[in-house]
Each structure stands twice: as C-alpha cells, then as structure tokens.
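The complex appears here without one of its protein chains, the remainder shown in place.
Let's turn to chain A:
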Amino acid sequence: MLSRTADSLYWVSRYVERAEYLARILDATTRLTNLPSAYGGAGTEWQSAVATAGCEDTFAKAYGEANERNVCDFLSFNPDNPSSIRNCFALARSNARAVRTALTSEMWDALNGAWLELQRFERKRMDREEFARFLDWVKGVSLAFDGSAYRTMLRDDGYWFSRLGVNVERADNTARILDVKYHVLLPETEQVGGSLDYFQWTTMLREVSALTAYHWVYRQAVKPTLIADLLILNRRMPRSLASCYENISRFLDQIGDAYNRHGPAQRQARRTLTNLANTPIEAVLQRGLHEFIEDFITENNRLGNVIVEQYLQ
C-alpha cells in the first residue's frame, strides 16, 4: 500500500485514541476535585491534568491559571492546542478524508459523524453535567471507531498499521498517567497511604477502566506497587505497557511476514517486549518508577520514528 495511506491510517487511530485519553483525564480530574476539601486536596489537580496531557508549555502561554474552566477549554476545544480533543478529531478526520478509500464506510461514518456532531457541542458554554455528557460522547466515538475498525476492516496491512497506531499511542498514554500521578499529584506533606492517596490511586485506575480488573487480579486493597504491576507488566490488562507491546510486536510481525522482510521496527518492538517480560515490578520500583517511565516513553517514541522510517515515508 501507499506509504502515505499507511501513515494516515496509523495517525487516524493515534488521534482517536488520544482524544479518548484526554476525555479520561478530564473525567478523572473532575472526580478528583469533587473530593471534599476536608480531605485536604492540594488544589493541583488541574495543573496535573495539563501535565498528564503533556502540554504544559502551550497551556502556560495561552492561559494563566490552571483552573477547571481553563483546563477543560484547553484540552477539549482550544483550536490552538494541537492536542485538544477538537483538534484530535479534526486531524483524525482530515487524515481519514485523505485516504477515504482505505477506511471502511463504518469507520468513516464514525469519524465524519463525530466531526459534524462536535460542532454542536463546542458552540455553547457547558455546565458540569453537560460537560460530563460530552466526555462520555468522546469515549463513545472512540469505541465506535475502534469497534468498526475491529469488525469491518480487512485483515491486511491497512488494519495492522491502524492497530499499531492505537497501541503506540495507548502505551504512551498509560506511561504518562503513571508518571504524572506518581509525582505531581501527591502533595509532599501528604502521607503515603493516607485517604487522599488512596482516592487518587483509585481514580487513576478508573481513568484507565481498570478498577474492577485490579480487584479481580489482586484481590486486595489498592497499593501503588500492584497498580504499577497491573499497568506496566500485566499482559492481561489491555492498557498495560506489556499488553500494548505484545500487540505492537504481533502486528509488526504480521506486516513483516506479509512483506517478507523484517527490519529494525520488528527488532526494537521485540526487545522492549522481552525487557518488560523479564523485569519484575520490584526491579522497576527499585530503579525508580519515574526513571523507568521516562526511558519507556523515549523508547516508545523511538519505535514510532523507526516505524515511520521503515514504512511510512
């Protein structure tokens, strides 16, 4: 297939996945700020949301204070924020439009319909309830798009490149959630293991739809170590780094088999997957979660670049 087509399919999926991730961050942050002040919330939740989205600089330039209104506007609708939900949908649709024929009509419908409906949302100022509905809608769009890709796409290189986009983006997002929550969220004076701490960790699990899974897997109270284990190493958890890399490696191998040639992308994905499989969670924490995550994000970006070099240009 055309490199540009593969590139667009890859990015359409990345942008849709990113939009969903932003919706999840905003949803979780709203929940965190609902915490009664008696629990001593530090008031840095909105700042942390911006950090989790990885766009602190752009935000600081466009707004002053990180409060609910500013952050919600910035991450949802601001046309100047390249990674706002609005722009993610706009970019996804414009990529999709450029390769219309490589998408199934169901996938196009999900994106084009979302783009048309989005105009309705952004015109008015929303109260909290409406905003919550909007976030649900965003997650619904992502589900509909993902589901239609899964159910209607021919299983060939187009599908594999689109799945690669989902998983590379998802790995990045999961890593960022882990990193920011671990460092920014918890005020230094707050005791680890306190109720604020507990509330924040469970919120984080909710953010990635993993609270129920956590209880099924570990059958005990929420602990940072186990959360890290679930989100980094547990292959049964679909958002974990290990699970994302299992998928990435599989889809890259399928592409390599179909094209009769394996290259640097396959090798690097396999290496990361093996590292994740051979590292116990204790070793991760001993080295420092933050350092581990930073390295991972760098590696994941590097894989993205290798995929681009090998296939997409």
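Operating definition for what follows: a contact is a pair of C-beta atoms (placed from the backbone, for glycine too) under 8 Å apart; a residue touches a chain by one contact, two chains touch by 3 or more; residues count from 1.
To be clear about the criterion, contacts and distances are computed from a predicted model.
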item	value
Name under which UniProt lists the unshown chain, selected from "Circularly permuted type 2 ATP-grasp protein", "AzlD domain-containing protein", "Branched-chain amino acid ABC transporter permease" or "Glutathione S-transferase GstB"	"Circularly permuted type 2 ATP-grasp protein"
Positions on chain A where the hidden chain makes contact	1-6, 94, 97-101, 105, 108-109, 112-113, 116, 157, 161, 255, 259, 261, 311-313
